[in-house]
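For this view, one protein chain was removed and the others were kept in their places.
Every chain is named by a letter (A, B and C) in the order it is written, and numbering of its residues begins at 1.
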Amino acid sequence: MNTVSSPAFDEVEQGSSLWHDAWLRLRKNKLALLGGAVLLFMIVIAGLTPWIAPYSYESQNLDLGASPPSAAHWLGTDIFGRDLLTQVMYGGRISLAVGFIATAVALLIGVTWGAIAGYVGGRVDAIMMRLVDILYALPFMIFIVLLMVVFGRNILLLFLAIGAVEWLTMARIMRSQVQSLRQQEFVEAAVSVGLSPATIIRKHIVPNALGPIIVYTTLTIPSVMLLEAFLSFLGLGIQPPATSWGLLISYGAETMEEYPWLLIFPGCALTLTLFSLNFLGDGLRDALDVRGSKD
Amino acid sequence: MLRFLLVRILQALPVIFVVITATFFLVRSAPGGPFDQEKVVIPEVRAALEAQYRLDLPLHEQYFAYLGDLAQGDLGPSFKYPGRSVNEILFAGLPVTAELGLYALMIALVIGVAAGVFASLKPNTAQDYIPMSLAMIGICMPSFLLGPLLVLIFGIWLDWLPITGWGDIPGDKILPAITLGSAYAAYIARLSRAGMLEILSQDYIRTARAKGLPEWRVVTQHALRGGLIPVIAFLGPAFAGLLAGSFVVETIFQIPGLGRFYVQAAFNRDYTMILGTTVFLSTLIVFFNLVSDVVAAWLNPRLRHQFRGGNG
Amino acid sequence: MSLLKVDHLSVSFVTRNGTNQAVDDVSFAVEPRQITAIIGESGSGKSVSCYAMLGLVPSPPGRIDGGSAVFQGQDLLSLSESELRAIRGRDIAMIFQDPMTCLNPFMRIGDQLIEPLTLHRGLDKKSAQARATELLDEVGIRDPQGAMRAFPHEFSGGMRQRVMIAMALINEPKLLIADEPTTALDVTIQAQILKLIADLQQKRDIGVLLISHDLAVVSDIADQIVVMEQGKVVEQGSPQAIFDNAQHPYTQKLLAAIPSGQRTADAVAADPLIRIHQLKTWFTSNEGAAPVKAVDDVSLEIHRGEVLGLVGESGSGKSTLGRSLLRLVPLTGGQIDFDGTTLSALQGKTLKQFRHRMQMIFQDPYASLNPRMTVYDTLAEPLLLHNLVSKGGLDQAIRALMDNVGLAQAFVRKYPHEFSGGQRQRIAIGRALATRPEFIVADEPVSALDVTIQAQILDLLAELTKEYGLTMLFISHDLAVIRQIADRIAVMYHGKLVEEGPTAQVFDSPSADYTRSLLAAIPGVHAA
Partner (left out) sequence: MIRHPLTQVQESLAPPKTLSFLATTRAVFVCILCVVATACGGGESNVVSGNREGILHYGNGTEPQGLDPHVVTGVPENHIIRALFEGLAVKNPITLEPEPGVAQRWDFSDDGRIITFYLNPEAKWSNGEQVTASDYVWSWNRALHPMTGNEYSYMLFPVKNAEAYLKAEISDFAEVGVKALDDTTLEVTLNEPTPYFVQLMDHYSTFAVHPETLLQFGEMTDRYTPWTRVGNIVSNGAFTLSEWSLNRRIIVEKSAYYWDRDNVSLNGVVFYPMENVVSEERMFRVEQLHYTQVVPLDKIPLYRDMPNTPYVQSAYLGTYYYLINTKRPPVNDARVRKALAMSVDREKLTRTVLQETAFPAYSITPPDTLGYFPPKLFDYDPQEARRLLAEAGYPNGEGWPGLEILYNTNEGHRKIAVAIQQMWKSELGIDITITNQEWKVYLDSVTQIDFQVARRGWIGDYVDANNFLDLFITDGGNNNTNYSDPLYDDLILYRAPAAKTREERYALFEQAETMLMDQMPIIPIYTYTSKHLIHPSVEGLHSNLMDSLNLKYVKLIPGRTLPEALR
């Protein structure tokens, strides 16, 4: 969409691009906006945590131990006497980071893989997609558990492991998008004008494939966050001293009878974020649904 | 039909082979062996132990020996449970995981399809939003959060349902099945709604209505069959997810299933157990993917010719 | 007493961005044993009025504002849902436009056919099946028994439409409503289906309400014609009255838009720009089955400055030939000589540079423009790529192009989805002309447009070829359009060239039998 600037035209009516239409439709969808707002709120809080956290991360008060929500500690304290609100904020940083970065990894691999397989087609496409089918059949949960157990649990590996699980579906979506676009006549027109395949992909195929990609990305983030929380629950994900919502929930689950707030508050934080992401994702899907704007 | 199955099975074999080889060498590269104890083991005893389990052989010999046994279906002895073979432990754990998975899938299908179809009849009205937002809860509430919450509410505060064990106390299967099934009920609800909406917008539905068929017949006779194909195609990969989900649910509810064995085996470096479970689970996953593909393809007459021995 | 009497019917659609009046105070009647046709362009409300009467318009958006539709003494609009359903499928039957999607792909044809019988007549399955097999035979299905067990995807478009007709008539309805029954079919098949409907109407003594956008098609078989525009009935009368002295300007405009007349081939020196020698383009399906021979050993010459019409039904290979000439699809054999250069041998960079001398215009205006690029970018791309114009002169060149194709310069910043079909096709033509090509392939450029718009685009193309001295290969399945624009005509059938010659000679004394059957199938020839 690199429109070339041109002052020469006089009263020119400003066209409204598909993105603009999509934004108008999205604005009408109250739920999606709410989801977006909550998500933004979570991201801002996570970003500013080191400066706005009520207590320092390590400060513990052994004598206090686990206390219910009180004036001093809005969400109560954990078994070390550490402020739960601070823990949830720091946990949010990691959980959101894992969610966004692992999705970025999945996005990068998946989009390039799908674009190549989709555009080139033929034998190359067959081989690339056969590999994807094989990886789909592998019991990934088992491999992640093994990877975590074998190579220890640094966060870097966690991002790669989760990213490696999620890119498969992304590749398939991108491939089907590229394949359907390639048959479109405006791509044939671009070929007949004499554009090189690389330019065609960059200027014609990718912009039109972005809609579904954006939608799928917003739906991948929650599933990635769930995966990380799931691994942490099994003791294979994030390791102390770092923490994540998954870890807080697993600690909370152990002592839920005596200290239910240790389970409920981190649980709410995770569920709320997942809600907002999913609503935003659905809203984007309806807004970006190109089929709708045909007539 | 046979030709199609044969081709798919032949394609599946390399997958399982890759899984075995990768797991075999991955596990061996993990630091710490199966026989390390807090109280250090005398070198001679460790040597004897490794000899008993053929761990003293060079790695490639171990590999081929293992493949030889595997060919005869023997997954080898378990290191951690000396008196038992991996086959035995797996088949002790399998019925439990299978039963849990089955109940979870049944709940997911019944609730999911009902909610999805119900919502698709009047899109964008209350009848659509309520089931779909409930489905949203199912997706956003992970099993390891939903489980403890259910235990807290129904097990402890209201004390209506038992919260551990499997089969010993009547009613102890309800909470685990709901916990594992809820996420899938949500996915299936969304899938069936989308599938039904897609079909209901087709021309042949208008033809059916033009024929004067009452609405319920239009939905059941014409729309349902096409609308549920995506759900069936989803069941294959869902099975793999169910297995992963069972890890957590079995830990929360103390259920002696396969899931828990796997996680413990990984921690104990019980090589044969890890390999046995991996091979077992990946074969099941490949099998279920195959089944769901075949059923989904069979349902669609256009693809059915592949089975009548047509030209491929 | 007329079979169906519609008085002051008005229907509107309530959507998020306001309500629009689809049908406004429409009245017409369908006499028994007569075929009444409703003519109008897309968006004229012709289908909505029929569907609304039968309650097939979903109620949340659609709303019947008033009027009545009396059928056999009952006002359809005031009936309850169940009463209306009893009439639908028994007394009033419908057939729709696109046969490919109107049959349930998951059910056997027999099961779908007997449904109205078992439902309305309460017949048992066996006798219903017998009845259905008879009807299939009556509508001309060769092996009715086999057809009963077959699935829709095993039949061609024409065959499926016959099944739809059988399904409609199975309950001996009094009134048959046919919504554009032949628009999606090939010309020869279209003629057969129209003849079938006419014969059945006579034999079974039913009233037919035929909805179409093509006056020529309707003129042959209709007893009464109703012309609609923007939701209103502008004129009614017999075909004779309509064709000879149409009162309403819109009707006159419709009549004028029917392609007629013949291009007088001015003497053009036989100087071939493109020589095609034994061209073969085959597609191998991956299951290893026999390859599809889309273009099979075609030799042809296209002279400089002429418009060569390429005619054939769907699947005849005509658009594959067009794409092969522009090297958009891989060639299997044969040579193409373009003004001295063997185009078929060019590769890579040289091919790319050569492309600016030949361009293509596509059929579907909605798909041939990149939805994410403004008009300015779409036109600027070819100009910049072949650096035909300096950075500074770009705006000037774009403004000239827009004038040439008749687009208001103010729309330069707009996006494709903000234009009508006709305007989009003008943008596509502008893009094709941007690189000052010598040769243009136009693949069915007007068949997706409304009749009136079609005429404007054809005139534009004729004008531009003269002005730029272009050579054009005009591909179409509509002989009437070809006759109006082409100097010479080539006819293709199953990948082979069956006839070639000047337009007048092909129309007056066709040599190939296939050409003769094509000419006979042209609708509206008798009335003209």
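The criterion applied here is as follows: contacts are C-beta pairs under 8 Å (C-beta built on N, C-alpha and C of every residue); 3 or more make two chains touch, one makes a residue touch a chain.
These numbers come from a predicted model, not from an experiment.
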Neighbouring shown chains of the undisplayed chain, as defined at the top: A, B
Identified contact with the non-displayed chain, of B:G93, B:P176 or B:G259: B:G93
Contact with the hidden chain (one of A:Y55, A:F230 or A:Y259): A:Y259
Residue of B:S201, B:T220 or B:Q254 in touch with the missing chain, whole complex considered: B:Q254
Missing-partner contacts on subunit A, residue numbers: 58, 60, 62-63, 65-66, 68, 79-80, 149, 152-153, 235, 239-241, 251, 254-255, 257-261, 264
Residues of subunit B in contact with the chain not shown: 30-33, 35-42, 44-46, 48-49, 51-52, 77, 80-85, 88-89, 92-93, 153-157, 159-164, 168-171, 174, 251, 254, 256, 260, 267-269
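The rule is simple: only the chains that are shown with their structure count from here on.
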Touch-based graph of the chains, sorted into line, ring, star, complete or other: complete
Gap in Å, rounded to a whole number, between the CA centres of subunit C and subunit B: 50
Rounded Å distance between subunit A and subunit B, as computed from the means of their C-alpha atoms: 24
Subunit A and subunit C, separation of their C-alpha mean positions in angstrom: 45
Sequence positions of subunit A contacting 2 or more other chains: none
Overlap residues in subunit C, where contacts from two or more other chains coincide: none
Footprint of subunit C on subunit B - complex, ascending: 202-204, 206-214, 217, 221-222, 225-226, 299-302, 311-312
Touching residues (chain side subunit A, partner subunit C) in the complex: 1-4, 6, 8-9, 11-18, 21, 28, 184-186, 188-196, 203-204, 207-208, 290, 293-294
Of subunit A, residues touching subunit B in the complex: 130, 134, 136-143, 145-147, 149-150, 222, 226, 229-230, 233-234, 246, 249-250, 252-253, 256-257, 260, 263-264, 267, 270-271, 274-275, 278-279
